[in-house]
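Missing here: one protein chain of the complex. Every other protein chain is in place.
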Amino acid sequence: MAWYLIGALFLTGLWGVAAKHNIVKKAMALSIANNALILFFIYNGSRGAQTAPIEGSAKVMADPLPQALMLTAIVVGICILALALALIYRLYLRFGTLDIRTIERKAWKTHE
Amino acid sequence: MKKTSILDLVSRKLAPFMFLFGFYLFAYGHLSPGGGFQGGVVIASGIILLSVSRGVTTAERLFPVSVLMAVEAVCFLLLIALGVTGSMTGAGFFGNPVREKIIAVPHVSMVLFLNVVIGLKVGAGVSLICMRLLREE
Partner (left out) sequence: MSEGLVPWLIIVPLICGGAAQCGKVWKRFDRHACVLSTALLTGIAAVLLPARAAIFSGAVLRYHLGSWTEPVGITLILDGAAWVSAALIFIITFLVAVFALGERRYGAAFFFFLMIMTAGMMGVSLTGDLFTMFVCFEIVAIAAYALIAFDGTAAGLAASFKYLILSSVGIFFFLFGIFLLYRDIGSLSIAAVSAALGSPGAAAVPSTHLALVSLCAGIGVRTAFIPFHTWLPEAHAYAPHPVSALLSGVVIKISLFAMLRLLLQFGGQYLFGLLLWIGALTALSAVISALAQSDAKRLLAFSSISQMGYILAAFAAGESVSLVAAFSHAINHALFKSLLFLTVGIAVQATGERNLYRMRPLGRDYPIISAAFFIGALSICGMPPLNGYASKALIGTAMKGSPAYPLLWITSFATVASFIKLSRIYLPGAISARARTKPGVLTTVSVIALSALCLCAGIFGGPIAGMLQRLLQPAVPFAVPALFRVSALLMFTPIAVLGTAGYFLIATPAARSLAARYESFMPNVRTVLVLFFAGLACFVAAGRW
């Protein structure tokens, strides 16, 4: 059941990137899809486990390897989001609008 | 609607505890959940709380942008230097140069140093990102 929910989250993110015209919403949808992927890994590692992977617990531990890898993936996601927001800010200063269609039309025109 | 002073007051009292919690996270990252990146982000969130509630110019008096940039650059070089010391002592790049316990310092001291350096760098970096965007330059 949890797989379908995480899958729905991923597809929501992808739909948001493709369908929304507002570039801030596109960046938010990218972040949602990224989080869904991270959840895939962590949920997979925690199947059949009873406790967090801290040394010295007697119970079955969750798989620590995907958790460590996902820390890196979260960092990467934050960097992408920060860069996207910086680009969005500069685009807004330059074009005065947040609509990707207007921005693209105006951007390619200046170089005709 | 007038802006009340409650946000001001609470953020001024709360921010030091956020810094303390961030330091705790990266100082104890090798023993309990936490670590360099997590602690750094919590420190950055303390700085961001101050910038958002009291304005970027006020927060800059406590954390000047030039100092944050210097911290970031120095920590980057320090991180590479730590990695190279590992490889110089034969334990591999980012390996542990400490062979046995030095008085009470445990065997994992390499992870501790890495956590501290990464925590400071990430704190400086993320708060720089947000302060630059908030400054609206």
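Order of writing sets the labels: A and B. Residues in every chain begin at 1.
Note that in this section contacts are C-beta pairs under 8 Å (C-beta built on N, C-alpha and C of every residue); 3 or more make two chains touch, one makes a residue touch a chain.
All values derive from a computational prediction rather than experimental measurement.
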Task: Pick out the residues on chain A that sit against the missing chain.
output: 10, 14, 17-19, 23, 26, 30, 33-34, 37, 40-41, 44, 65-66, 69, 72-73, 76, 79-80, 83-84, 87-88, 90-91, 94-95, 100-101, 103-104, 106-108, 110-112
For chain B, residues in touch with the removed chain: 66, 69-70, 72-73, 76-77, 80, 83-84, 86-87, 91-96
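Rule of thumb we're sticking to: only the chains that are shown with their structure count from here on.
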- line: Chain centres from averaged Cα atoms put chain A and chain B apart, in whole Å, by 23
Field: Touching residues (chain side chain B, partner chain A) in the complex
entry: 32-33, 35, 37-38, 126, 129, 132-133
Statement: Seen from chain A, its contact residues with chain B in the complex are 52, 54, 71, 74-75, 78, 82, 85-86, 89
